[in-house]
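Step one of this worksheet: look at the structure below.
Coming up: chain A.
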Amino acid sequence: MNQPLLEIKGVSFSYGPIQALDDLHLHVDHGEIVALLGANGAGKTTLLKNIAGLLQSDSGQVLYRNRNIERMEAEKIVQNKLILVPEHRQVFGTMSVLDNLSLGAYHHYKKTGKKEVAREIDKVFALFPILEERKEQLAGTLSGGQQQMLAIARAIMAKPDLLLLDEPSLGLAPLIVKEVLNYVKQLRDELGVTILLIEQNVSAALKIADRGYVMSHGSIVKEGRADDLLHNPEVKEVFLGHTVG
Partner candidate 1 sequence: ACSDTEAQGDADVYKIGAIYSKTGAGSPLGEPEWNATKLLEKKINEEGGIDGKKVEIVLADDESTPEKAMEEMNRMIHDENVVAVLGSTTSGASLAMKGIAMDNEVPLVSAGAAVSIISPVEEAKWVFKTPHSDAHAVERIYMHLQNEGMNKIAILADSNAFGESGVEQLEALAGDYGMEIVIKESYNTDDPDMKTQLTKIDSSDAEAMIVWGTNPGPAIIAKNSKELGLDIPYIGSHGIANQSFIDLAGEAAEGVTIPTGKLLFPTQIPEDDEQYDVISSFYDDYMSEYDSAPTNFGSYGYDNLMLIVDALESGATDRESIREYLENDVQGYVGATGIFTFSADDHNGLEADSMVLAEVSAGEWTLKE
Partner candidate 2 sequence: MADSVQFLISGLTIGSIYAIVALGFVTIYSVTKVINLAQGEFVMLGGMIMFSLLKLGIPYLIAFLTTIAIVIMIGWLLERTIVRKAKGADALSLIILTIGAAIFIRGIASMVWGKGSVKVDSFASNEPVYVMGATITPQSIWVMVFMLAIVAGLFLLIEKTMLGKAFRACSVNPVAARLMAVSPKKMSSFSFALSAGLGALAGLVIAPIIFPAYDMGVMLGIKGFSATILGGLGSAPGAVLGGLLLGVIESLGAGFISSGMKDAIAFGFVLMLLLIRPYGLLGEKNVGKGGL
């Protein structure tokens, strides 16, 4: 287990003239929770999209289980249990909550079988009871926060080994934020899911994370243990504000 589960080596990416990732390096070890911090537009989402195969980088390598997945299709990457919960929820708006969840199991439902999928669904319902109440509702008509829960629940259905979360607490009520982040931690603690997390809610994120990276202009400018970052004055200044600590 010396090799990291995910390693990014010198990835660069640009949208036309805009350089969004610039020779970026980072790694995530097995069983870790890593927080990725950075200002709006720093390139965090772009990085996750590159990892998940939605974008193809201009140069560099994305090593997942020691295998370069940089040129792999997103569909294939999912089958390797690397799952992204994308920014802005991206639920299937005109499909029911239940259908959304079933689709999460798409890549393994043939292997696992119907019953197991149903059991998985019950598990996520236990986690987000509101979803069970609304299981026939069209996902697009859920409230913002409910949609976010659905997006996370759907990813869990895919039985991830490595879960990439892009601002999972966006639009969630404070109580739920805590619950979600606690659940993220639980996922790691109990199921051993490795997690790479983007959060604007930095203090909460760093509290559950083991390590963190700070990103700016498409590259990593700071890296460290979560505790250290939480108390780093620069980080505090920009991300945490004066009220914390």
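The candidates came about this way: all candidates are chains of the complex that A comes from, given by their letters.
Here, a residue touches a chain if its C-beta (ideal position, glycine included) is under 8 Å from a C-beta of that chain, and two chains touch if they have at least 3 such contacts; residues count from 1.
A quick note: this is a predicted structure, and the numbers were derived from the prediction, not measured.
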item: Candidate number, among 1 or 2, whose chain touches chain A in this complex; value: 2
item: Interfacial residue positions of chain A with respect to candidate 2 in the complex; value: 52-54, 73-76, 78-79, 83-84, 86, 90-95, 99, 102-104, 106-107, 109, 138, 140, 154, 158
